[in-house]
Every structure is written in structure tokens, then in C-alpha cells.
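Pasting in a structure now, in C-alpha cells, and then I'll have a few things to ask.
In this view, the complex is presented without one of its protein chains, the others remaining in place.
Up next, chain A:
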Amino acid sequence: MSALITLQNIAKVYGSDNTEVKALWDVNLTITQGDYCSIMGPSGSGKSTAMNVIGCLDRPTQGQYLFDGQDVAQLDDDALAIIRNRKIGFVFQQFHLLPQLSALDNVALPMVYGGVPPAERRQRAAEALQRVGLANRLTNKPSQLSGGQQQRVAIARAIVNRPLLLLADEPTGALDTTTTEEVMAIFAELNQGGITVVMVTHEPAVARLTQRVVWFRDGQVIHTHMDPEEISYGTLVG
């Protein structure tokens, strides 16, 4: 399998001189196509910062980032927007659905920016919702859905443009155990279908459902291939 994500000596530094914060420092990481990995580490260790860089939402201060063989540093904002639209799906802890739109319209939104014609949009959005088990909730507004259902709508939105990569920053952080399991089952299924899944989590039980764990501490990658079974509550602290 070829590398989808290659981070080389990536650094992300906030502020300048004496107020400097090294959110990421000398990060080297390769994620191949079809990977299903979780990113773990203490709070403030740079997990979200790394996700933003990987998701082309943010540029590193230093280092080289190759995404799908492309040097992202060379691209302007609009080109990055196109990459995010076509190749990356995002799932957030807070769902980030638009309250005024129905589930169907929320899911169809990425296709609006992708220039997909309306008829095809509706059809693909309905399919995506069906894939996450919400075929009967198409017209509901987010406020009419449970947290788990909202997150499933968000997942449908993330996959509707058939991305290469699904990025999820603490996707189960706001969910209870049952709905967490449902969401993880969907991720596993999507990964089976060929989508690379990278997920930040604080829960060892969730991490154990992925193939490997990337461990962050103080802005650096400590382990790139931890066995999820090794994660215990003890390691979480360190």
C-alpha cells in the first residue's frame, strides 16, 4: 500500500521569541492508504494541531507534508479548499451541523461546494445517510436528532464526496458508550470499504478498536505503531 500521508520534520510554532509555543516539533509520520489508526496523548500534546495540518486546514511552520503525493505547502487557500472538499472528510466532537438545514441538506453541503448537480446531490446524500443507518431521518433538523444521530449525520457528510481520508477529532467525546460503539462500527465499516481513517481519542476502549495507535507527547510523536492492546489507563497519563 502507498503512503497517503507523509509528515517530515513537521513543526508548528505559535507566537514568537519568548512567547513561543511549539505545538508540534520534529514530527515524522507516515500513514498508508487503508490505515485505521488512532492518535492519543495527553491534553495539549499537539493532537488537534497535527489533525489540522493533516487535514489541510492549517500549514506547518516547518517541514514537508505530502498528501496523496502532493506537496501541500505549495498550494494556495483555494487549492487547499478543493483538496478538503474532494479528498478529506471531517468529523468533529461537536458535530458542527448547520441548525437551519435538514439532515439531507447538511449531508449535501460538501457537494454544493463541489459543484455536484442538485439531483445527484440528493441521491448521494440519501445514500450516505442510509449507510449510517439514518434513511428514515432525511428531513429532520439537527435539533430533532439525538447526539448519536447527529454524529452519524456528520459522518455521512464527511463521506458523501467519497474521500480518501476520514479525519475525526474526538468523534465520540460527546457520546455515551452505546452510541460510541455504533459510531465505531460505522468507522470500521468505512475503513473496510477502503477509506483511511485517522481519529483522535482519549478513550483506550475506543483506541482498541483501531489497528494502531500514534502517541503524542509535548508536540512530538513518541510512538508511531503502538499496539492498541498495550493502551491502559496508566499509559494515558504519561
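Going forward, a residue touches a chain if its C-beta (ideal position, glycine included) is under 8 Å from a C-beta of that chain, and two chains touch if they have at least 3 such contacts; residues count from 1.
Everything below uses one rule, namely that contacts and distances are computed from a predicted model.
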Quiz item: The chain that is not shown, which UniProt protein name from "2-oxoacid:ferredoxin oxidoreductase subunit beta", "Acetolactate synthase small subunit", "Fe-S cluster assembly protein SufD" or "ABC transporter permease" does it carry?
Solution: "ABC transporter permease"
Quiz item: Of A:8, A:85 or A:140, which one is in contact with the hidden chain?
Solution: A:85
Quiz item: Which is it among A:114, A:133 or A:173 that touches the chain not included here?
Solution: A:114
Practice problem: Could I get the residues of chain A that touch the absent chain, sorted low to high? | Solution: 52, 55, 57-58, 77-78, 81-82, 84-86, 90, 92, 94, 96, 98-101, 109-110, 112-115, 157, 161
